[in-house]
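All protein chains but one are shown at their positions in the complex.
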Amino acid sequence: MFNTALTWNDLAFLAQGAGMTLAVTAVAVTAGTLLGILFGVIRFQLGPYWAAPLTLLLDVFRSVPLLIQLVLGSAFQSIVKLGWGAFTTSGVVLSLYTAAFCAEIVRGGISSVPVTTRRAARSLGMTWWQDMRYIVAPLATRVSLPSWIGLTLGVMKDSALVLWLGLVELLRASQILVTRLQEPLFILLICGAIYFLLSFPVARFGGYLEKRWSPND
Amino acid sequence: MFNYTFHWNQALRALPQMLDGAVVTLQVAVLSMVIGVACAIALTVFRLSGSRILGGIATTWVEVARNTPALFQIYMAHFGLGNFGIHLSPYTALLVGIAFNNAGYLAENFRGALKAIPDTQARAGRSLGMTSLQAFRLIVLPQMLRVAFLPATNQMVWAILMTSLGVTVGMNTDLAGITQELNARSFRTFEFFALAAVIYYLIAKAVTLAARAFAWRMFRY
């Protein structure tokens, strides 16, 4: 098993792939989180009836396989001739996908802040914005952070699908090496190990935060 | 602005074929959930057993399932096992991959659900003369499944979405596989995949609503 034709060059190629995975994830999570906070606040403020169209739209992103979304996104941008590269297309689709889940987390976080606390803030003369900024944001972040970490890891794993659009990320890089070296098991195991190393420590950290911050524990 | 003429009638003519695929999709998802729940219960028992080996197996399973991409797991089930001469058909590989993933996530759900059940109940069961397995099966398990039901519904939706990955291991009978084949023949990507997206959405909604109705009938006090 260890007399492999895998060279340092190839490992660097895998590392490049992992870099691409992280880059796509970073873009998607950053943009997705900002959008998600926006959508989440809008949904909370408008209430279930007025926000229904937004809720429905976000629900679509959570109920259609990401692979289909990526292919559709790519086909759509090609029809309206946006001329996006594979990276941009993947980034946009993954961001919307992330935002749909993030909005849900944000809404949950905001509704976890007791109404009485917020009323107290407003009766101290705080504006809505101050109340959001100094009361709701810190409390909601605490509640939402573990799920948000889970979401980030989920997006990193789901980002493997962008190989369909021709981006050479970690899994695609492994497949290319498998094609050339014909050592499927060994290379796939390395690929899996890299994913695991990227994801596991962060997942553990999330679990720790959840335990530490969960109320009455 | 754009010079692309949609050929919707071409896609609509393929609708019956795609609906056949949707049935296969649903079938894989349901089977993977049944297997996944069974494995997850076993993993939960392993974790509670106190045996280091069994506990280690359970922990490894759960962590690998949760920390690597589902696409990787399915690819591994087909080409990784193929390396050992274990040949799973695309259908089986997809099923095994998704069931493995489901079991990992469900076992974690079950662990959370277990926390909601006081230890004293199992102890009360034991003092009534039940064996520890009986206490688990008759007292803890039913409550655990009830608490874990809604998170499990989410996992079911995930399972439906994951079936679309079968297309990477040569699956051509499920919704994604059929859609991709139609697309490869005609290059009408947008039309076919848009139709597929609608069907996936409807399946996911139908499953969620059915699960809610089921929970409402079963679990109301």
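We just call them A and B in the order they show up, numbering each chain from 1.
We take it that contacts are C-beta pairs under 8 Å (C-beta built on N, C-alpha and C of every residue); 3 or more make two chains touch, one makes a residue touch a chain.
The definition used in the following text is that contacts and distances are computed from a predicted model.
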**Complete:** The chain not rendered here carries, per UniProt and among "Acyltransferase family protein", "Extracellular solute-binding protein family 3", "RNA polymerase sigma-70 factor (ECF subfamily)" or "Carbon-phosphorus lyase complex subunit PhnI", the name "Extracellular solute-binding protein family 3"
**Complete:** Answer key for B:G56, B:G112 or B:G170 versus the chain not shown reads B:G170
**Fill in**
Out of A:T55, A:Q77, A:S112 or A:Q130, the sole contact with the unshown chain comes from A:Q77
**Prompt:** Touching the missing chain, which residues of chain B?
**Reply:** 3-4, 7, 78-79, 82-83, 85, 87, 89-90, 167-170, 172, 177, 180-181, 183-189
**Complete:** On chain A, the omitted chain is touched by residues 7, 9-10, 13, 71, 74-75, 77-79, 81-86, 163-166, 168, 175-176, 178-182, 184
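Everything below uses one rule, namely that only the chains that are shown with their structure count from here on.
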**Message:** I'd like the Å distance between the centres of chain A and chain B, where a centre is the mean of that chain's Cα atoms.
**Reply:** 20
**Request:** Quick one: which bits of chain B touch chain A in the complex? Just the residue numbers, please.
**Result:** 1-2, 4, 63-64, 66-72, 75-76, 79-80, 82-84, 157, 160-165, 167, 176, 179, 183, 189-190, 193-194, 196-197, 200-201, 204-205
**Fill in**
As the complex stands, chain A meets chain B at residues 60, 63-69, 71-72, 74-76, 79-81, 153, 157-158, 160-161, 171, 178, 184-185, 188-189, 191-192, 195-196, 199-200, 203
